[in-house]
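Only a single protein chain was left out; the remaining protein chains are all shown in position.
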Amino acid sequence: MTRGRFLFIIATIIGLIAVAVLLRTKDVPPEIVAASVLATTLRFATPITLGAIAGLYCERSGVVNIAIEGMMLAAAFGAWSAAAVTQSLAIGLLAGILTGMLMGLLHAWLSVTFRVDQIVSGTVINILAIGLTGFLDSQVLSKAHLNSAGLLPQLPIPVLSELPVLGPIFRQQPIAWVSVIVVVISHYVLFYTRWGLRTRAVGENPRAADTVGISVRKMRYANVLIGAGIAGLGGAYFTLEAVPSFEILITNGRGFIALAAMIFGGWTPFGAWAAALLFGAANALQINAQQFGIPIPSQFVGMFPYLLTIIILAGVIGRAVPPAADGVPYETE
Amino acid sequence: MRKSLYAMLLLFALVLPLLAACGGGTAAQPTAAVAPPTAAVEAPTAMVEAPTAMVEAPTAAPEATAAPEATAMPEATAATSGTGTIKIGMVTDIAKLGDKGFNDSAWEGVQQAAKALGVEPKVIETTDPNDYQKNLDQFISEGYNVIVTVGFNLQEATVAAAKANPDIKFIGVDQAQTDVIPNLAGLIFNEDQAGYLAGVLAASVSKSGKIGAILGTDAVPAVWRFGEGYRAGAISIKPDISVQTVYHNDVGFDKTFSDPEWGKTTALSMIDQGVDVVFGAGGRTGNGALLAAADRKDKGVYAIGVDTDQYLTVPEAKAVLITSAVKIIPDGVAKLIQTVADGTFKGGNNFGTVGLAPFHDLDSQVPADLKTKLTDIQKQLLDGTLKTNVPAAKPGS
Partner (left out) sequence: MRHFPFGVSGVVMNAQGLLRPVRAALLPLLSILTALIVGGVIIWLAGPKLNGDWLGVKFVLDGYAGLFQGAFGSQKAIISTLVRATPYIFAGLAVALAFRCGLFNIGAEGQLALGALFAGGVGFSLHGLPPLIHLPLTLLAGMLGGFLWGMIPGILKARTGAHEVITTIMLNYIAAQLTGYLLNGPWKDPNPNNVTAQTPKIAEAAHLPLLLPGLHWGVILAFLAAIAVWFFLWKTTWGFEIRTVGANAAAARCAGINVSRNIVLAMGLSGMLAGLAGAVQVAGVNYRTILGFNAGYGFDSIAIALLGRNTPLGVVLSALLFGGLRNGATLMQFRTQISSDIISVIQALILIFIAAEQIIRWIYRVRVPSGLSEQVTLSKGWGKS
């Protein structure tokens, strides 16, 4: 992710917020609108960020992961069910992460051990997740009449959340904070630790890594599991932090937007985060436009993240360079 | 030799189910009794005195070529059916049951009527919009006498089925009939009136002068009318009030009414910008708006529910839910089914009752004169002296 592209993204986000402020109805002060749009952006961006980072770990080690959607969906279900049964949010959170990892295990098993094509493996997980969660929801959940365990409480940052205008931005729930922390940690891990180096080696040139003694298989399994766990956290966001109920298809394509964000962000943590914020801002703009009564057909704004990704992939705004061995099953000779 | 035999046996095993299929005929009756989910909704009581008889339809239904004659609903009679067992079925839209609103209340009405008649009703939840016809056919081929279809998406299939099966009675919830088909009764409501009342209340209790509504999609007339009625009612109290309406149009129908997370984020966006009354009118998406208000309870935000008394169905929002704009679906459905049993069923449009749900915990925050005003306005809406001037559907593009 070049600095130029990063700045471009940040500039676009600011631009979108500015547009929202300009479009506002005159009775709301501009700084309130700006803060509100920023807060909305962060809310939309949280699951996308987590999903993108999840994909990042997998892909950096050379395993294509289009199953982020399925992992998040399954985790959302697992998290809610566990929390409702035990009436403990902590257990629900754990269950979400574990469910994600379970899906990741399947993905790794199929694509690393069986060397099934990784896209097929990802597709399988998506279909499986949709089917299982839908089935269990109708057959078991709706008949069980469980009460939700509630939502994760807000964790306002002590001083900053009292600020007059910017305050609401710093009043977020745990998983939203974690998503930011995960971005920072991932950046450090990926680029400044030996683990990260090994991961990237396995993703760029597994043959060379193998000859140096790095176990390609172990690294890939590990990274897929880590990534899937993060995706699990993203899934838990939907049912433990956003709303206290599970809906079928609650992820609603966010996993694919996360994939787009990862690519758009050039397979780097900060890039992915910036992309997620961009997509979140576009969504926020669309909502605000409706609030102000401006008739932008919502579908055009809805297309925005997807069009951007295609443009990026086509190299119009810089190239999108994936890890070199991304998608290639590794065979030890 | 052994391997090929083994393989042949396996292939044969696969063919067996096909044989079972061709065997056709009656399948063994499922041992598990069909246990439809019981709706958690109690019979809602309209806060304002609702007339016990159903309302007469205005003779000029807007944009309809032939004004259907609506019938005044008869009083619900005790179960007197001696005409043999009546089979009652219901087909939902893809939002399925468990929406704590629309579909659930229709099901509740069906169950109510069925219980009074001493029968077990059955429900098919549609999962694929291509299946409406098929699901209806399922009931038709099994000889059901009354089929209730829920939601205006099923209108076309219901009309076709009604025309093709004149001996079966159909009840279409939220399906406004333009022609009178003798065996098809459309149960419709004046959502704009309920919305109007909600808007009056909202404008009166709002301190910031900004109110908002989170809605499913303006492509569904009932939803759009809720929103526009809300706006009209609010403006009648405070002409310069700011009414923000946001529709979840950017997703397909399968998500429009089942996206509480979007509803919550959008409502929070409104609240952060000064809105202090939020009307959630979009199935589960709207429920998210109620949760957002609950989240910001310290700011003194109110929430208004929709379709049923959501105080009972979304308990997380109890502290901020001031009322709900209700359409009393269970009663309407139950009464219509009763007419089938009595033989007094009439096709065409039947209007159900609308009103506001009780104020519950926030009752003390509604001043007495406001309560009186709401009662008066409801009377005027019902007898036609006050009009909301909201058309039946969003004017075409």
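Details
Letters are used for the chains, namely A and B, taken in the order the chains are written, and counting of residues starts over at 1 for each.
Methods note: contacts are C-beta pairs under 8 Å (C-beta built on N, C-alpha and C of every residue); 3 or more make two chains touch, one makes a residue touch a chain.
No experiment lies behind these values; they were computed from the predicted model shown.
The chain that is not drawn here is touched, among residues B:Gly195, B:Pro221 or B:Gly263, by B:Pro221. When the whole complex is considered, the residue among A:Val85, A:Leu98, A:Ile119 or A:Ile214 that touches the unshown chain is A:Ile119.
Contact with the undisplayed chain is limited, among A:Pro29, A:Gly150, A:Gly167 or A:Gly327, to A:Gly327.
Interface residues of chain B facing the missing partner chain: 1-4, 6-8, 10-11, 13-14, 17-18, 20-24, 27-28, 30-32, 34-35, 63-64, 122, 124-125, 127-131, 134-135, 138, 152-153, 156, 178, 219-221, 249-250, 252-254, 393, 396-397.
Of the residues in chain A, those that touch the hidden partner chain are 64, 66, 110, 114-117, 119-121, 123-128, 130-140, 253, 256, 259-260, 263, 297, 299-300, 302-303, 306-307, 309-310, 313-315, 319-329, 331.
Quick note on the criterion: only the chains that are shown with their structure count from here on.
For this pair, chain A with chain B, the centres built from the Cα atoms lie 35 Å apart.
Those residues of chain B lying in contact with chain A across their complex are 35, 37, 40, 96-98, 125, 210, 212, 242, 244-247, 249-251, 254-255, 258-261, 264-266, 268-270, 272-274, 284, 287-288, 291, 316. Residues 25, 27-28, 32-33, 35-37, 39-40, 43-44, 138, 142-143, 145, 148, 150, 168, 238, 242-245, 247-250, 252, 284, 286-288, 290-293, 297-299, 301-302 of chain A are the ones that touch chain B when the two sit in their complex.
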